[in-house]
Each structure stands twice: as C-alpha cells, then as structure tokens.
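Missing here is one protein chain; the remaining ones are kept as they sit in the complex.
When the chains are written out, they are named A and B in that same order, and each has its own residue count from 1.
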Amino acid sequence: MTSSAAETEALLDVRGLTVGFTDVDRSSVTLLRGVDLAVHRGEIVALVGESGCGKTLTTRAVLGLLPTPPLAVRGGEIHFEGIDLLAADGDAWQELRGRAMTLVPQHPLSSLNPVFTVGEQFFDLLSFQGQASLGPVGYWRPRLDRATRARHRAATIEALKSVSLPDPEGLIERYPAELSGGMCQRVLIAMALLSNPRLIIADEPGTALDVTIEAQINRLLLTKVREQGAAMLYITHDLGIARELSDRVFVMYAGSVVETGRTGDVFARPRHPYTRGLLDAVPRLSSAPIKGIRGVLPDPKTLGSGCAFRFRCDYAIAACAARTPPLSQLSGLHASACLRAEEITL
Amino acid sequence: MTSIAPSAPLDDEPHSVAVGLGTRAWASLRNSPLTVIGFLVCLGLVVMAAFAPWIAPFPEDAGAVVKFHQRLQPPSAEHWFGTDLVGRDVLSRIVMGSRISLATAVAVIVAAALIGVPLGVIAAYRGGWTGASIMRINEVFLAIPSLVFVLVVTSLMRPSLPVTIFAIALAWWTWYARLAYGEVLSLKEEQFVDAARTSGASDLRIAFGEILPNLTSVLIVKTTLDLGYVILLGASLGFLGLGPQPPAPEWGTMVAEGREQLPDAWWLTTFPGLAVFAAVVGFNLFGDGLNDILGGRD
Partner (left out) sequence: MTVVLRLDRVSKVFGSGRGWFGRSRRPDVRAVSEVSLTLETGGRVGLVGESGSGKTTTARLILGLTRASAGRIELAGRDVTALTPEDEGHIHRSAQIVFQDPLSSLNPKKSVQQIVMLPLIAQKIGTTNERLERVKELLDQVGLPQRYRNSLPDRLSGGQRQRVGIARALAINPQLLVLDEPTASLDVSVQARVLALLDDLQRSLGIAQIMVSHNLGVIRHVADKVAVMYLGRIVEQGSTAQIFSAPAHPYTQALFSAIPVIDPSERASLPQRPEVKGEVTSAAHIPNGCAFHPRCTSARAECSNVVPQLKAIADGHQVSCHLYP
C-alpha cells in the first residue's frame, strides 16, 4: 500500500479492513474485503464508489459506528493518530468522536434534533465537549451561569458567521424545521468545525440538496477545511465532485479499494478497468459519447475469491478468478488492484 | 443530438441471491421457540377440530346424554378431565367444543374482513365525503366496547350460534376497515398507483387489483391474532349465557355450568378455561411470529 510508504505517519490509517455478517441461513457474507485507506494531515481525500461498494460502511467503521451485531469486524486495523480504533473503549471514543474526528452527515434535515433550537444544540455541544456524561449539576450549571451562557452564545454566533449564515443572532432562536436543507447543512458544518478537528468526514453532504446549493456547500466545506488545516475524507458517488474537491482519491468497488492516487493522475490516466468504466459513464457537458458498464454489482455471497470486477470487465483473464489482486503500487502514489494494470492500456 | 455508444449486449445476472421467504421463515422459527409453540398449539387445535369425533373418547357426550352412574367423577385414567353433572366426559366435550370455537372464530373473521376490508379500501382510496362518512360510521361502532355491543345485539335476539357470529362480526369489521384504511392511505401515494392510472386502469382495478394484493401480509397477521381474541369473546358470551345454548359443548358455556360446582368439582371449570387460554395464547404467539416473518422486509 502506497500511503504507508509516505514519509509522514498517516492521520487515519485503515489496513485490510474486513467486515461481514452471518445471514439468517447461516451463510457468511463479507461486505468489506480488506479495505486499505489512508488520510494524511491537512489532506483532502475523496472516497468514490457506486451504491453497495462499501464506502458508507468504511466510514461507519472509522467512526466506530458499525452496528455490531449483526455486523462484525473480521480483520484489519484502523489507526487514528496512532490510536488503535478497533480496540478503543468508550472513554477513548469520547475524546475522538465529535472532537478530533467529526462528521458532516448526508441528510441535513434529519441530522438536527427537531425539538431544540439551533442555539440549544450548540450549547449542548459546547458544554458536553469531551465528557461522557455531565450529570444534572454539569447539565444545569452552565445553563444557570450568566458568564458561560454569554460565552457560549458568542461562540455560537461566531461559528454560524463563519459558515456565512445570515442573521446568526436570529438563527440561534430558530428550530431546524424553520431552516432549509442548505441552511441545516451549514449549521452542521459549523458544528463539525467547532472543535477544530483534525479529520472531518463528509458523507455525501450535498446529495440531498439541489445542485446549486450542493455547489455552495462543497465550496464552503473546502474553504473552511483548508482554513483550519484539517484533513477531510469526502465520501461521494459523484466523480465530478471528487475531481474538483480532492487531492487524492480512493475508488471502491464491491467492498475493496480498486484504485488510488493523486486525483489528477487517476482521472487523467486510470489504471483499473472499473475506474475507466466509471469515467466513461459520466455524462459530459460536451457531446462526448458515454458508455455504461455491462452487468450488475455481484452479490457478496456469490463473489468467492478473485477480482470482484472480473464479471463485468472487458480485460478479464483466467488468472483474475484465481486470487484477489492486492492494491499494488504503479508509480508514486498511484496504485491499482488490477492484475493486468501494467500490460493493458485503458 | 449527441451520439451514445451502442449499449453493450445484456447479460445481467440476478441482482441478488436474496434469502427466500421459506428460508427466512425457517430461520425466524428457529430463533423464536415461542412462535413454534404458538404454531404447534394452533395446529393442534385445527387437527382437534377437524377430527373431533375420532379423537374424543366419547363423542356422543357432546349432546344431551345422561350417564348418571358416573356423574361428577374427578379426573381418572378413563376420564382424563373428569365427568360433569350428568356424567358426560369433559375431555370429549372440550374436543367437540373446539369445533364450535374455531367455526365461530373463522366465520366471524371472514365476515368481518369481507365487510371491513372493502369499506376501508374504498374509504381510503376515494377519500372525500365517501371516505369521511365510512370512517365516521366506523368510529361510532368503535366507540362502543365490543362486548357491550355484542351483549346488546344478542339480547335482542334468541341466543344461538349464528346470532353470536352475526353479533361479533358486526362489532369486528371496524378493525378491518381501519387496518385497510391506514394501509391504503399510504399505499395510494406509491408511484405504482400513478403508473396504473396512466396505464388507463379504472379506479376499481387500481383499488382492488393493484393495491389490495399489498395488504395480504398484514391481513394474514391480523387474522391470526384475531382468531384468539374472537375465541375469547365467543367464550365470554357463552359464559354469560348469550352464546350457543346447552347442551352445546361451548367452552364458555361449560365454564359457566361448572361454576356452581366450585370448589369441589374444579375440573368442570379449569379444563374448558385452559382450552380457551391455550387457544388465545397459541394464536397470539403464532400471529406475532408471522408478523416477524411476513412483515420483516429488508
């Protein structure tokens, strides 16, 4: 894996992550088949893939939010700033999640609590920071203390201003239902940035929004993350967004990373037939023809060993069914999990 | 006009080898012993009713037989559940009585579903005044507790099995109407309804040909759960003397008759009571299990 060869230690380092579950008929189903992924400090990384590729599952695992059971981590490691996340306990997560590592969710409207005002939600966030439980005293003390209230209010207004929300003073008193999807997403971005996190995980933050709003949100996210010098892992199915936003890209298919490299390199010279297929399928604004990928995503139950893409691949040979090709370095940061990456021209 | 590369020949494999209903049913039975118990009790009850004359040791005891020489005998090897005031075998009467309970329950539910489901479907699908009127009438029926309602109806007519069935069905259709109403209200927002409309399908075809089949799962579950409740209600009526009249071996009637012999001849009330209990619990457990199997999509 290329990232391990990089000079600095990765901020987030996922290696060989394997996740599966046991189906009701007692058959074992593997959903993530050894995911390798690394994010370095201050870097913007896109994780691209179609539905069912495991990108959301990977994010859940990194955030320690996998529903176990039914799911189970069957192998691999996840390290964040050197901490083994798979072994982390509740206290360790309390320090990390929501502080060092924050999430900008996919559905802005359902990600804010509808019964509290924007101000109250910030207040909780500010007083809970890094504590598992406050107890009744810890809950009421900041609420009754005028100085704390004023300080939190000022911090909230500052945060709302920083994401270009108009009239932050008025916004504090409003309920999420009174805000549009775009505004909710700005509020959530402000919340995610509040603790000066080292890593921001953005899970398709614009998919639920209109195109013009999505563009605004992405631009805002990019500016803020760069400003704070944080790293961002941006999950998306939209290749265009990945192209415009990220420094480095990981392409996932059927539960594993099939290609990674600098975004410009991967888009200009893809080295995995799946990446090529995806790029050819995106409708262009020019009149360039588009072409889909034949077949459908294989069922994880029937996948067996070998390259998961071989059923749909024009370049597949007998060897592709024999074993799962590892992600192997081609040049610099560029790596592809295709046996024939060196010999075929895509 | 832009050009699009010709579509590749199609060789779509099946999207998934999704676990079939049979496998899912089996898995959920295995994980839930209560469902299995419920199923076995229900199966036992149905078999008992179907083959009652062959199962009952003294099938003739279901009727107006008098065997004074063996009256009020406690449970023994010959009479497992003892004998009653006139010497009839209690076990035989319970076995024969299962036919009455089950027949009542099935008849009531079929009638209630046949009245309630179409009314609920129409009310939800048409909406407007039609829907409002149906649902208001429904609420009037619903406002009266079913036992009270049935008591009033049966007291107006001479108590008998058909009257019991008629009375309970008249109280029970409201639940089916409400269930269908709620389900159709959400189903009619599905795009396949618009698709049927643009296909030129009539309202009747859309409501009953397209939407109704989507109600089967909830109806099966509801029906199973209800079989238990209706058996209980039927027994309550029998107990109050408003059900099938003696000598019919109705379980509730038997409990009522035996009540006077308490505490000495405890078997006269205990065993018919246990039969009612087993039936209610059995259908309930089985219905809950079915709900998990049929309703558990995804």
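Throughout what follows, a residue touches a chain if its C-beta (ideal position, glycine included) is under 8 Å from a C-beta of that chain, and two chains touch if they have at least 3 such contacts.
Because the structure is a prediction, the values reported are computed rather than measured.
Visitor: Looking at the full complex, which residue from A:221, A:279, A:303 or A:341 touches the chain that isn't shown here?
Guide: Only one listed residue reaches the unshown chain, and that is A:279.
Visitor: Which one touches the absent chain: A:73, A:296, A:321 or A:344?
Guide: Here the residue in touch with the unshown chain is A:296.
Visitor: May I ask which residue of A:109, A:215, A:321 or A:344 touches the chain that does not appear here?
Guide: Among A:109, A:215, A:321 or A:344, only A:215 touches the chain that is not shown.
Visitor: Among A:77, A:95 or A:238, which residue is in contact with the omitted chain in the full complex?
Guide: For the chain that is not drawn, the touching residue is A:238.
Visitor: What subunit B residues would touch the chain not displayed?
Guide: Interface with the chain not displayed, on the subunit B side: 1-2, 4-8, 10, 12, 14-16, 18, 190-192, 194-202, 205, 210, 213-214, 216.
Visitor: For subunit A, which residues touch the unseen chain?
Guide: Within subunit A, the residues that touch the unshown chain are 50-51, 180, 182-183, 210-216, 218-219, 237-241, 243-245, 267, 277-287, 290-294, 296-297.
Just so it is clear, only the chains that are shown with their structure count from here on.
Visitor: Please compute the C-alpha centroid of subunit A, do the same for subunit B, then give the distance between them in whole Å.
Guide: The separation of the two C-alpha centroids amounts to 50 Å.
Visitor: Across the complex, what residues on subunit A touch subunit B?
Guide: 23-26, 287-292, 294-299, 301-302, 311
Visitor: Can you name the residues of subunit B that touch subunit A in the complex?
Guide: Touching subunit A: residues 2-5, 7-17, 19, 23-24, 27-28 of subunit B.
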